[in-house]
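One protein chain is absent from this view; the other protein chains keep their places.
Each chain gets a letter, A and B, in the order it is written, and its residues are counted from 1.
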Amino acid sequence: MPKNKLSDLWGTISRNQILIPVAALLLLAFFNLLADPTFFRIYLNQNANGDPVLSGNLISIIDSGSELAILALGMTLVTAASGGQDISVGAAIAISGSVLLRVLCGADSRSEEMQAPIIVAFLIACVVSMLFGAFNGALVAYFKIQPMVATLILFTAGRSIAAWINNNELPIVKDPSFGVFGNYIPGIPIPTPFLIAILCFVVTWAVMKFTTLGLYVQSVGINEKTSRLNGLNPELIKLMTYVLLGLCVAVAALIKVSRISTINYSVVAKDIEMDAILAVALGGNALSGGKFNMAASVLGAYVIQFLTTTLYKFEVNATALPAYKAVVVIILVVMSAPTVREKLTALTKKLRSSAAQNT
Amino acid sequence: MNIKKLFAVLSSTVLCGMMLAGCAGGAGGGTNPTNAPADPGTAETPAASVSDGLIKVGIINNDPNESGYRTANDKDLKAAFSKENGYDASFAYSLKNDEQITAAQKFIQDEVDYLLLSAADTAGWDGVLKDAQNAGVKVILFDRTIDADESLYEASIVSDMEKEGETAVNWLKDQNLDKYEVIHIQGVMGTAAQKGRSGALTEAAAADSDKWNIVAEQTAEWNAEKAQQIVQSVIDSGKTFNVIYAENDDMAKGAVAALDKANISHGVGKDVIVMGFDCNKWALEELLNQNWNYDGQCNPFQSEYIREVIDKLQKGEALDQKTIIMNEKGFDAKTITQEDVDNYGI
Partner (left out) sequence: MRDGAVLEMHGIYKTFPGVKALQNVDFTLRRSEIHALMGENGAGKSTLIKVLTGVHIKDGGDIFISGHDKPVQIHSPQEAQKLGISTVYQEISLCPNLSVAENIFLERSQGLFVNWKNVNRQAQELLDSLGIAVDATQQLGSCSIAVQQMVAIARAVDMDCSVLILDEPTSSLDESEVEKLFVLMRKLKKDGVGIIFVTHFLDQVYEVCDRITVLRDGQLVGEYEIESLPRVQLVSKMLGKELDDMADIKGETSDKPVRRGSPVYEGRGLCSSEGISPFDFKIYSGEVNGFTGLLGSGRSECVRTIFGADKVTGGDVMMDGQPVKITSPREAMKNGIAYLPEDRKRDGIVGDLSVKDNIILAMQVKQGFFKPISKAKAVEYANEYIRLLDIKTASVNTPIKSLSGGNQQKCILARWLLTHPKYLILDEPTRGIDVGTKVDIQKLVLKLASEGMSITFISSETDEMLRTCSRLLVMRDRKLVGELKGDQLTQTAVMNTIAGGEKNAKK
């Protein structure tokens, strides 16, 4: 009887798509445990300002992976509703970050004091970012352009726009209070980016709980015609997902520029769009849209960061780094492909039944 | 339906093009309008001479939005080849070779006297340069070399990335540390800057392996946050180090952010020596504040070299050599002055 329950439980878990990122995470953790257990050491010390901070590889992972996790939230929605991906998020971060710094620094890119409160700058960056999201969303929803093609426009032009916002200068915020979003709040030893990410997850959870966003987005992603006949406005819902992704971009941009109090529009968040899409795929979500699992995407994002940190830790040769990453990614993505999952479920079932026959 | 889509794509492209145009226009930043009418201060210059006495140059450069270096480079050229200085300059920007070649052909048709070229790609220039030669247009390469016969151009003004690396490593050797434990943060692998700046360090470490130890060597792809993660990873694994050799300023900044987080002191007389490249103004200020130790220049100010070449050619003098390597400095935090920051910061 207890064995039956256990196998039932196993059945539920193995059908759940969150299994994939969890398995990947465990796999990476197991590998690190074997290779070097000190990987997991966390210690408390002080930073240059004398504030307590936690450090260690695990802390680095939750710290550095946060922007990606936040982007994964929006990317999951966009993927689910429109059956395609936004490849302009990296460029959009450059724009949003540039706007943020432009407002903070005013006309003088090297001003000693901030010219506007951070919250004002952030809100303006949010608005700009959401407008660009709406631009992408409108192309996809109303003009029915393939999401990748539609967002290719901003992908190409975005960093030039970012450069133009600051007259090709690299503004620097000297006020240390701006740095807290990318580093530590004095007295709190947990990295702020992770706290911001947690806040985003909570907000997302609340939105999912207290609105019907999840149902609407999935419904539109699976069957647009049916959704329309049930009173939904598929175009508006698709547009909305792109605007929400814009909001995620603004938050990620805040963290990115706060980390080093400046921005280099040509390299900031480079290739992050691919990682964000990968996070969605690793979460076992179909890139063709439809059903989604937000938590799985977020875990997927941290898996990617876990992988990056692991590769840094083992000092993989710089030229070979992308190749290693690619190999691991291929394995993970193949594992998370629905067909492979079905095969695996069938296999475990077979093994279990044959085991049952033997006993 | 299809027409609708096509229209949408076209209109977006146009919009996007307009945005880009906006950027290019903004790039000059109003500081040095090139073809703008002379301002009242220099209005005494007789209008007639404007068309006659000017040397006509066509300048083909990479997109100034590419990097801070390129922005400084473009500004410098625009300032130097102004009407007040006796030039009638036209500019073309592209990161693509074929577009640059088209621009070159147009300049040749416009009968410019000099064609200044910073090529996107090394290959594919023979044909158009021959056309230039036949049309009597003199070609001067700057910043980047190309794979073409030397006879096709008058001069090539370049940075020597190997030398930049050497200067930096020699400076490091002069610090006379007992032991060099270096974190080496590389740029995008395979780029000229990365190869040149990595070369000297690798050589030095191999030559004296008792004293020199590369603790970590990883590419951060010119990216500050990646550099931060790399240094963080070294700190997390508990290794000791006393030098950060970052191949550009951004990556040095990212590395320093990781040091600050772990409360590791850096700068003049501190635990860790921080080295960067490119001489961004903000980076030189870090030197001035003693937070960093060294910054190597990658000189974007090529205009004076080019003008020297043009002057000589105008006078009919022969050039001493075809390839002109620019002077590039290395700044030490101990000796840097505010004047240096103002003059050499980009």
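The working rule: contacts are C-beta pairs under 8 Å (C-beta built on N, C-alpha and C of every residue); 3 or more make two chains touch, one makes a residue touch a chain.
Keep in mind that what you see is a predicted model, and the values were worked out from it rather than measured.
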If I'm reading the header right, one chain is hidden. Which shown chains does it touch across the whole complex?
A
Can you work out which residue in A:G158, A:P193 or A:G290 touches the chain that's missing from view?
A:G290
Out of A:N183, A:S219 or A:N293, point to the residue that touches the absent chain in the complete complex.
A:S219
Of the candidates A:S227, A:T241 or A:T308, the residue in contact with the absent chain is A:S227
So that we can see where the missing chain sits, which residues of subunit A does it touch?
11, 209-213, 215-216, 218-219, 222-223, 225-233, 290-291
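The rule we apply is simple: only the chains that are shown with their structure count from here on.
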I'd like the Å distance between the centres of subunit A and subunit B, where a centre is the mean of that chain's Cα atoms.
33
In the complex of these two chains, what residues of subunit B are touching subunit A?
1, 4-5, 8-9, 12-13, 16, 19-20, 22-23, 26-27, 29, 63-68, 71, 186, 189, 216-219, 221-225, 228-230, 232-233, 235-238, 250, 253-254, 257, 259-263, 265, 280-282
In the complex formed with subunit B, which residues of subunit A make contact?
38, 45-50, 53, 55-57, 60, 64, 110, 139, 143-145, 149-150, 153, 156-157, 159-161, 163-164, 167-170, 172, 183-184, 256, 259-260, 262, 264-268, 270, 308-309, 312-313, 315, 318-319, 321
